[in-house]
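Note that one protein chain of the assembly has been removed; the remaining protein chains are unaltered in position.
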Amino acid sequence: MSEGHDDHGHGKQSFISKYIFSYDHKMIAKQYLTLVMFMAVVGGSLAMLVRLQLGWPGQHAQFWETLFPAGMAQGVMTPEFYVMLFTMHGTIMVFFVLSLGPVSGFGNFLIPLQVGARDMAFPFLNMMSFWTALPGAIIILISFFVEGGAAASGWTAYPPLSAIRSAIPGSAMGQTLWIVGMIFFIASFTMGGLNFVVTILNLRTKGLKMMRLPLTTWAQFLVGILGLLAFPALAAGSILLLFDRGLGTSFYLPAGIFIGDTLFPHSGGSPLLWQHLFWFLGHPEVYIIMLPALGFTSDIISTFTRRPIFGYRSMVYAIVAIAMLSFVVWGHHMFVSGMSPFLGTAFTMTTLCIAVPSAVKVFNWLATLWMAKIQFTTPMLFALGIVSFFVTGGLTGIFLGTNVVDIQLHDTYFVVAHFHFIMAGAGLFGLLAAVYYWFPKMFGRHMNERAGKVHFWFTFIAYYGVFFPMHYLGISGMMRRIYDPNTYDYLKPFQNVNTFISISAFILGLAQVIFLANYFWSMFKGKKVESENPWHANTLEWSTPIHPGHGNWPGDIPEVYRWPYDYQHPDEEGDHAPQWQPPAKVKAAK
Amino acid sequence: MAETLTVPKTKSGDGGGGDFVDQSFGDYGSGGESQKRADTAKLGLRIALGSVTMLFAAFTSAYIVRSAGEDWIPLAAPSLIWVNTVILLFSSVTMELGKRAFESWRPVAFRKWIAVTAVLGALFIAGQVAAWNQLASQGIYLQSHPHSSFFYVLTGVHAVHLLVGVLALFYVLMLARRYELTPGESSSPGVVATYWHFVGGIWIYLIVVLFYL
Partner (left out) sequence: MAENIQATRDAKHGMALAVTLWAIMLVSVAFFFKYDLPELASDRQSQDTLYYVILGLTGVAYIVIQSLFAFYIWKYRHRDDAEGSYWHESHKMEVAWTIATAVILVPIVFAGLVIWDDVKAAPPEDVFTIEAVGAQFQWDIRYPGPDGQFGSWRPELYSLENYLGIDPDDAAGNDDIHLINQMVLPIDQPVRILLRSKDVQHAFFLPHFRVKQDLMPGIMTSVWFTPTKIGEYEIACAELCGLGHYRMRAFLSIRSQADYDTWLAEQSQAN
C-alpha cells in the first residue's frame, strides 16, 4: 500500500506509525473493523450459548464444565451465567459491533473518500478515538473473568438491579467494569462523531454540495449528530449510576429497598430516572445502528441496479426526519413502567410518526428496482436482504409502538424478534454488505464471490428461521430474559419452537465461519482488482488509486460535477457517469 | 480535469439542485489551506460545545426530577464558591485580553494574559477543592442527601471541563513560546477563549440551577 501520495512528506513510515498509532483514516477504519470482527465472534458465540440453553433447557454435557467451570458447573448452565450471557451479548452486539462497525469502521473509511478530503478533519482525535474504544472493549471483555463474573442486569442495566451489589449475588465487579467500559465507549464515539460532522461540513471538495453527497455519507452525517447529542445523556446517567453503586448516593435508589436481610439506607431516588436517561440515548442509538445500513443499501442498490436511486431528495429528508423524531420517542420502551399515562399517549403518537419516513425509504427502494438491470453480486444480495428485514422488523414496531398492544407484548419474544430483524438483521446485513462492497477498495482484492453467495444463502434463510418464530413465541406470551421457559406450564407446548430456533441459530452461526474464512483468505489470496473502479460505481472513493496512500489522491483532489447516481444517463456515454466526470456538454466544449 | 469550469446546469445535476445547506458552508476548493484549518477548528469546537451542553442538560433534567423527591433538603452554598466565582469571572476577562492581544499581535502581552488565565483557572480548581473540604467539614458529604450529591457531582464534572481548559491554555502557551502562533494563521487562542468563556458560562448556569431554582 505505498503507491499513493504521502501527505506527510516523509518517505517510509515505521511499523508503529503505520499500523498501530496511525493517523490515516483508512488504517484506523481497518483497526476498528478488526476489533469489530473479534467482538462479533464473541457476541455471536454468546448468542449460541443462549440458544443452547433455550433449545434444550437444563441439558447436561460434562464437556461444558471444562470450558466454563463456574458458569456451567457439572455441565449444566447456571441461571446467573445465562443472565450474564444475554447481558453481554446485547451490550457487545449493540455497542461494540453494530455501532463501531458501520459507524466508526465504515464511517471512517468512507467519509473522507466520499467527500474528497485527504483525511478526517482531526486525525489525531481520530486516532485517540480508536485508542479509547479499544480499552473500552477490553474492559468489557475482561469482566467475564473477574470474581462473580460479568454484568448481569441486561444491556439496559436498570437500577436497583445494576446499582446494588447484592442484588445479583457475585456480580459486584462486573457491573462496575460494564459502566466504566461504557464510559470509554461513549468518549470514543463522541470524538468520532465530532470528526464526522466537521469533515462532512467543512472538507468537501469543490463542487460537492450537500445535496450531492452519497446517501451513505448523509447517513453518517446524521449519525454523527445523533451520537453527539444523545450519548452525553448516557454519560451523565452512567456517572450517576457509578456513584450510586460505589459511593452511597441515592440518585436512582429509593427508600425501602430490602435485599437479603438488609434495609438499604438510600432514600428518595427514582429508578425511572435511569430509564429516561438510558432510553433518551437508547432510542437514538438504535437509529445510529440503522441509518448507516440504510445508506449502504441505497448506494449498493443503485450501483447494482444500474439505476439512479429513486427520490434522492425524499431519501435525505426521510433520514433527517427519522433522526429528529428519534429524540422524542424514547418513552415507548416504558409504556408499562408506571410513567404517566398521558406520556404513554404522547409517545405512541411520535413513535408511529417514524413509520412514515421509514415507509418512504422502502417505497423508494422498490421504485429503484423498477426497470432495473439487477446484478446479483454478493453485496447486492445482502442489500436486498436488508430491505426485506427492514420491512419485517419495522412492521412489528407498529405493534409495539401502539401502547395498548405493547402492554401484552412488552418484554416478550415479540420484542426480541422485532429488534433482531431490524437491528441484528438489517443492521448486521448492512455491515456485511459494506464489507463485500468496499473490500476491493480496502485491500485491492475481491472477496470470493462463490463463498460470498453461499454465506448469503445460509445466513438469509437461517435468519428468518431463527427470528421469525420468535414472533409466535412472543404473542403466545413467552417472556424474554428467562433461563428456562418450561418453568411455566403455559409455555411448555412451545419448547419445540425453541428447539427449532436453536438449530437454525447454530446453522446461522456456522455460516459466519464461511464469511470469516473468506475475508481472511481474500485479504491475501483474493483475486486482484484490475481497475480502481471494479463495480463501475459513481461515488468519489472509486476515483482513488487501487491502493490509496495516506492523503488518498496522488494528485489534486478531483472536482465534483454531479450527484452520485448518474447511471444510464441519457446524455452520457456508457452506463454510468461518475461524480468526477464533467457533464457531456462541458467535456465537448473542452 | 481540475481546471475551473463554469458548469452549466444539466438535467443530471444533483438530487434536484437544492442548495439549502450550502449557503452557510460553501465549497472549500478555493481558499488557503490554513484558512480552512482555522474554520475547521472553530466549527469542531462549536459542535463539541453542543455535546457538552447536552451532558449538562442531562444532568439538569436528572436534577429537576430528583429535586421533586420528598427527601430533598436544600443545601446552603459553601461561602468559598463565591470567591471561586469571582476568580472565574476574572479569568474570563484576562482570557479575553489575551485573545485581543493575540489578534492585534502583541506577543508579550498575549503570553502574559494566557499565563495569568491559566493560573486563575488552576486557582479556581484549588478553590473548588477547598469548597468541597469546607462542606465536608460541616459534615455534608457526597452521599449525605441528594442536593449535596448533585452539588459534588455537578461541580466535579465542571471542574474536569475546566481542567481541560487549563491544559489547553498550557498548550497554547507552549506553542506561543516556540513562536508557532501567528494571528490569521492560527486559531487556537480564539478556540480556547471560546471554550473558556463557555465553561465559565456553565459555571454560572450551575450556580443558578443549584441554588436559585
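Order of writing sets the chain letters: A and B. Residues in each chain are counted from 1.
Convention: contacts are C-beta pairs under 8 Å (C-beta built on N, C-alpha and C of every residue); 3 or more make two chains touch, one makes a residue touch a chain.
In this text the structure is predicted, and so the values were computed from the model without any measurement.
The undisplayed chain touches these shown chains across the complete complex, A. Interface note: of A:Glu80, A:Asp244 or A:Glu559, the residue touching the hidden chain in the full complex is A:Glu80. When the full complex is taken into account, the listed residue touching the unshown chain is A:Ala167, out of A:Ala167, A:Leu203, A:Ala505 or A:Leu540.
Only one of A:Met479, A:Ile503, A:Met523 or A:Ala584 touches the absent chain when the whole complex is considered: A:Met479. Among A:Val97, A:Ala511 or A:Val529, only A:Val529 touches the chain left out of the display.
Within the set A:Ala152, A:Val223 or A:Leu325, the residue that contacts the chain not displayed is A:Ala152. Mapped onto subunit A, the footprint of the missing chain covers residues 78-80, 83, 152-154, 158-161, 164, 167-169, 253-259, 261, 263, 268-272, 304-314, 336-338, 341, 344-345, 348-349, 352-353, 355-356, 359-360, 362-364, 366-377, 381, 384, 387-388, 391-392, 395-396, 398-399, 402-405, 407-408, 410-412, 446, 449, 453, 457, 460-461, 464, 468-469, 471-473, 475-477, 479, 481-485, 487-490, 529-531, 534-536, 565, 567-570, 575.
By definition in this document, only the chains that are shown with their structure count from here on.
Per-chain CA centroids place subunit A at a distance of 31 Å from subunit B. Those residues of subunit A whose C-beta lies close enough to touch subunit B in the complex are 121-122, 190, 193-194, 197-198, 201-212, 228-233, 235-237, 239-240, 243, 247-251, 255, 267-270, 273, 276-277, 280, 312-313, 316, 556, 558-559, 561-563, 565-566, 569, 571-572, 577, 580, 582-586, 589-590. Taken in their complex, subunit B has these residues touching subunit A: 1-2, 4-5, 7-8, 10-22, 25, 27-30, 36, 39-40, 43-44, 47-48, 50-52, 54-55, 57-59, 61-62, 65-66, 69-72, 142-143, 146, 149, 153, 157.
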